[in-house]
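Working notes, structure below.
With one protein chain removed, the remaining protein chains of the complex are shown where they sit.
Which chain is which? They are A, B and C, in the order written, and residues in each are numbered from 1.
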Amino acid sequence: MTFNVAILGASGYTGAELVRLIATHPSLRIAALSAYRKAGQRKGDVYPQLRHLDLPVLGTIEQIDFGGIDLVFAALPHGLSQALVRDLPRSVKVVDLGADFRLRDPAAYEKWYGAAHVAVDLQAEAVYGLTEFYRDDIRKARLVAGTGCNAATVQFALRPLISAGLIDLDDIICDLKNGISGAGRSLKENMLFTERASDVLGYSQGGKHRHLGEFDQEFSALAGRPVEIMFTPHLVPMSRGILASCYLKGDPKAIHAELAARYADEPFIVVLPFGQLPGTGAVTGSNYCHLGVTGDRKPGRALVVSTLDNLNKGSSGQAVQNANLMLGLPETDGLLLAPIFP
Amino acid sequence: MTFNVAILGASGYTGAELVRLIATHPSLRIAALSAYRKAGQRKGDVYPQLRHLDLPVLGTIEQIDFGGIDLVFAALPHGLSQALVRDLPRSVKVVDLGADFRLRDPAAYEKWYGAAHVAVDLQAEAVYGLTEFYRDDIRKARLVAGTGCNAATVQFALRPLISAGLIDLDDIICDLKNGISGAGRSLKENMLFTERASDVLGYSQGGKHRHLGEFDQEFSALAGRPVEIMFTPHLVPMSRGILASCYLKGDPKAIHAELAARYADEPFIVVLPFGQLPGTGAVTGSNYCHLGVTGDRKPGRALVVSTLDNLNKGSSGQAVQNANLMLGLPETDGLLLAPIFP
Amino acid sequence: MTFNVAILGASGYTGAELVRLIATHPSLRIAALSAYRKAGQRKGDVYPQLRHLDLPVLGTIEQIDFGGIDLVFAALPHGLSQALVRDLPRSVKVVDLGADFRLRDPAAYEKWYGAAHVAVDLQAEAVYGLTEFYRDDIRKARLVAGTGCNAATVQFALRPLISAGLIDLDDIICDLKNGISGAGRSLKENMLFTERASDVLGYSQGGKHRHLGEFDQEFSALAGRPVEIMFTPHLVPMSRGILASCYLKGDPKAIHAELAARYADEPFIVVLPFGQLPGTGAVTGSNYCHLGVTGDRKPGRALVVSTLDNLNKGSSGQAVQNANLMLGLPETDGLLLAPIFP
Partner (left out) sequence: MTFNVAILGASGYTGAELVRLIATHPSLRIAALSAYRKAGQRKGDVYPQLRHLDLPVLGTIEQIDFGGIDLVFAALPHGLSQALVRDLPRSVKVVDLGADFRLRDPAAYEKWYGAAHVAVDLQAEAVYGLTEFYRDDIRKARLVAGTGCNAATVQFALRPLISAGLIDLDDIICDLKNGISGAGRSLKENMLFTERASDVLGYSQGGKHRHLGEFDQEFSALAGRPVEIMFTPHLVPMSRGILASCYLKGDPKAIHAELAARYADEPFIVVLPFGQLPGTGAVTGSNYCHLGVTGDRKPGRALVVSTLDNLNKGSSGQAVQNANLMLGLPETDGLLLAPIFP
């Protein structure tokens, strides 16, 4: 059976990654593509890498007939999805790749995103899209909120450890190295090639990054008490990939054992042998997440490293994985592409 | 039906790309992997990006039982395939990704590779593996010689034009920009990251590059007279991709029309609208070749640009495409992965 | 003796490179900096790499008192310098790094830049800034027009050969590989890191690049007849550097001998031994230009490769070299910094 999907905001990087993944998906068909600024442009100009595909013309959201659409992927800037999803027919399932439905608490949304939410009912209805931890809810959901890419990377490392009570909750330090595509395709001087090609630079340091809203919500719920991690992302000169180095207090062997057990049956989460660390280059272009654990000469300290491709497992791959569940398809459909190296 | 394949020389980049492609191929199964220097190493060390796959242990060629193998991919340094293929059971089909069987004339082989060929009969039997031009022969072949990656890139641009008599055969200048993976995974000081990261440098200039043997053989045969092109590759700081800028004397509109007509039904060759030029970034990780044609303010001059991924369409993708034909499978099986961008 | 200089358009890459060079120049003092869009911004935000220097506040052009300025470097978008220079006191010398005064013929200016020149008298007065060929005129000039960076690269290769009658003037093909900083610091989607990091792409092909106006003017004057070269630049993933591969008809040994003789006494032009090709990485950050010549298996064909740093010898280094001459200083002052590698 084939399902018709629409991709809104298709001209950005997550939109293009969705098209790439769906191009070889056995059961999804791209029925509509919207791209506000680029509506009406030639496909080859917006997506030179997808010239060979028979894709619908890029249009505006208003031009889409949602009657024939089974599922919508919304890859829009935060703030735009709320009203849009509110106005869609209830028969259309939605996977939102933006930030609009990640935070269940309207006050938290307003705190981190600086504006009141306009679809509070939907915000409450939305299921948080971290597949490996919300799988059953996602199967039944009409609206799934894709996680932040950083938020996914770190949660794969920490959730099982918090649940199992294996780490000191007051001393969690996550240092991230982020590929530039996480900044999207919008025009910013500091994202020019020349600005980034030979630079490593921290940003949103000191507790200001919006993905902290997700961490606070999820980790506090798991722990049953407030948890605040330290979290500092750094831009590094590569296009794709996030590597999270998590400095923890706990027994490294027990930590490794817990992660290995928790993910033993997960098709997309790979736990490396104890003492080995993963690199971003081994997951590029794929829906896989690699986890590694090592100890330190100081007893009771552990380093857990998590890496994934921010555009894929961190965003569009996760979205397809969730769509598969929502549509009753095999969860791995279209997602078994091996990483590309070099 | 499933066919068992062996990959010899699996630890290099073309070997890894074969594994990546076959991982999602519907009818090929990797039954054996050999890697001389790395035999016995842990899979995760040699292929961190393929950890999730259930692959055979890396062994030596001697350890392989070729009785159960339908087809061998030989990704070996030139000189090593000759004796190996000679000693294989005749029931095993072979796609050679190296240079050993590309040149039909033993004297030409000796001239360009500096040693006498040890399997001259096989050299005569081998079919040249440029699929789009040798498709019928490849279907019937036992031994197919994969082309050089540069040789493929340039031939897609020039073969139809030479056949149609559209260009001056004495003034063909091909300037190539080459990703670093073309140099393979062997240890050379000038291939260190630090040496290549901010450098563009020509090499094998002045008629010394071995792929000239292929050009001479193929273009002279097409033209019915000797043809010698000027050909200069340049290393550029990226991992994958070749871009060939071919400066030609001929009518650009006629050239474009000829290429568009010739490749209209080819699944992997895309001819852009007249006046548009392709970039390497739009074919990365795929089996597609993009071609563009433009004119100049000087009448009678044309620029034809051809680009492909050297590890894929230029080597391992081509090899799978040929294997599909040799095994009676649909030609595009396992090869419709869309390029990855960014 | 110390001369006061002002840099107009100081926030772009050529402006920053001027500051970098003048920072260790023995006789120039930066007395004023203007940067229209960034006027008033903190120095550390605009120039994090120049935090340690005691620089004037970035202001607007209107805020500068040109009475105390000996020489102005104008690093402005084309079109803006014309009126500005017209209105400066005649006592102020000017090195213009833009395109406004490169073309002596007002009709040529209008043809390539799409608007009438507003200071035609100055256009006639301006000296073309290719130091090694206009040194005596530059010494006496009030207004020097810096060359295009591509134009400089190619002219170092070709001028002596055209003057000496050593090459076929109707078959000159120049294929350029260009670092991304040549596009400047302005916001363009196709200059984002993610768009350029793994791509090689030709642009302004087919005789459309504005630097052709300079080539036509200079080469036709040298030859005493119209000369039109084919010229195609390509963006490659590095920040700095231009490599021009010039395919010529002529005797390669004679070509090498001519270049070696012509540049024997030039402090910044290095001709490599015959058969060796230069790379961009060996001139990064410096005012040096490296030239290499090789032959081909086809007799009578030569490849001449020229490389320089577009922001330095191709722009700001050249500007300082010319300013030194105009101010009666030693020509190499401030310019002997060795290239940075790796």
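Note that in this section a contact is a pair of C-beta atoms (placed from the backbone, for glycine too) under 8 Å apart; a residue touches a chain by one contact, two chains touch by 3 or more.
None of the values given here were measured: they were computed from a predicted structure.
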What chains on display are touched by the one that is not shown?
A, B, C
Return the single residue from C:59, C:106 or C:339 that touches the missing chain.
C:339
Given A:2, A:60, A:205 or A:332, the correct residue touching the omitted chain is A:205
For the chain that's not shown, point to the residue among B:207, B:237 or B:314 touching it.
B:237
May I ask which residue of A:160, A:250 or A:281 touches the chain that does not appear here?
A:281
Hidden partner interface residues of chain A, rising order
171, 173, 175, 177, 194-195, 197-203, 205-207, 212, 228, 230, 232, 234, 236-241, 243, 245, 247, 275, 277-282, 284, 294-298, 301, 303, 305, 307, 342
Chain not shown, touching residues in chain B:
13, 180-181, 185, 187-189, 191-198, 237-239
Residues in chain C touching the chain absent from view
13, 16, 19-20, 23-24, 44, 48-53, 181, 198, 239-240, 267-268, 270, 272-273, 276, 278-279, 281-286, 288, 290, 336-342
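By our rule, only the chains that are shown with their structure count from here on.
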Chain closest to the middle, measuring from C-alpha centroids that were averaged per chain
B
Return the distance between the CA-based centres of chain A and chain C, expressed in whole Å.
45
Quick one: which residues in chain B touch 2 or more of the other chains?
198, 239-240, 278-279, 281-282, 284, 342
